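Got a structure for you, questions after.
Just one protein chain is left out here, and the rest sit where they should.
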Amino acid sequence: MRYFLILFLLLCAFWLLLSGYWDNDLLLAFGAASSLLVAWIGSRLIGADPPRSYPVSIVRITAYSWWLLVEIVKANIDVVKRIWLPKEHPISPCMARLPLSQVSGVAKAAYAQSITLTPGTVAIEVTDDDVEVHALTKEGLDALREGEMDRRVTSVEKGHR
Amino acid sequence: MALLLDLLSFAMLLGGVFLGISGAVGVIRFPDFYTRIHAAGVTDTLSAGLILGGLMLQAGLTLVTLKLAFILMFLWITSPVASHALARAAMHSGWHPRLSD
Partner (left out) sequence: MLMYAMAAVGILVVMALALVRGFLGPSVFDRVLAVNMVGTKTTLLIAVYGFLTDRPDFLDIALTYALINFVGVVAVLKFVERVADPRAPEDL
């Protein structure tokens, strides 16, 4: 029920922001009705066992997002160099299983998502205690193996508990 | 000021298009499927970000910018999931990557 209510309120806010019509009764009613329908379908989908919710530290998530953005820019520049100058910057595709230190499923998903979002590394398979990574270059894989990203995701998660 | 903003968003649009073309060239010239995913990642992340960012600068602080931010957010959430699903599906059907050693 709590899940249903949160989803319903979020959807209403989302609808209001997207539509931009805040004074037309008919449209507002349509928005409320569709939010209700989607929230009902969503709570049926999730079943009687809603995912555990965590208190969110906006500050930590924002700090991590900025760090990730910088990493994405750096990785993009690296991959673009390897595309246009293959002689000077050759590729060396490789794969490895790397350990991950997060506890909750959400944090593991966030870590795998971050790996894939930076070009040059893709998470192929995620299990409970490791993640299989394909990397465009050995350097990229080694940088990931040093584990800074892993540590940062874990510290965001620890801030939650 | 308006000119500066125009120039900045022009630069961002051009940068986004350049990164998009780089990614597409990479998708064509990289040797095997798994390396091509990385090249496609360039067009999905920074290229999309720069193009939508350039449009946001033009729109200013309006509902339009918010919608552009939503598009960017959804793209950045869904594109890694799609890449991951692609790599995983390929791995599961026994399509092995070509590794350097």
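Labels A and B are assigned to the chains in the order they are written; within every chain, residues are numbered from 1.
To be clear about the criterion, a contact is a pair of C-beta atoms (placed from the backbone, for glycine too) under 8 Å apart; a residue touches a chain by one contact, two chains touch by 3 or more.
Keep in mind that what you see is a predicted model, and the values were worked out from it rather than measured.
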* Structure fact -> The omitted chain touches B
* Which residue numbers on chain B touch the omitted chain? -> 6, 9-10, 13-14, 16-18, 20-21, 23-25, 27-28, 33, 36-37, 40, 43-44, 48, 51-52, 54-55, 58-59, 64, 67-68, 70-71, 74-75, 78-79, 81-82, 85-86, 89-90, 92-95
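By our rule, only the chains that are shown with their structure count from here on.
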* Structure fact -> Rounded to the nearest Å, the gap between Cα centres of chain A and chain B is 15
* **Residues of chain A touching chain B in the complex** => 17-18, 20, 72-73, 76, 79-80, 82-84, 86, 91-95, 112-113, 116-125, 134, 136, 138
* Would you pull the chain B residues touching chain A in the complex into a rising list? => 19, 22-23, 25-26, 29-30, 32, 34-35, 37-39, 41-42, 45-46, 63, 66-67, 70, 76-77, 79-81, 83-84, 87-88, 91, 97-101
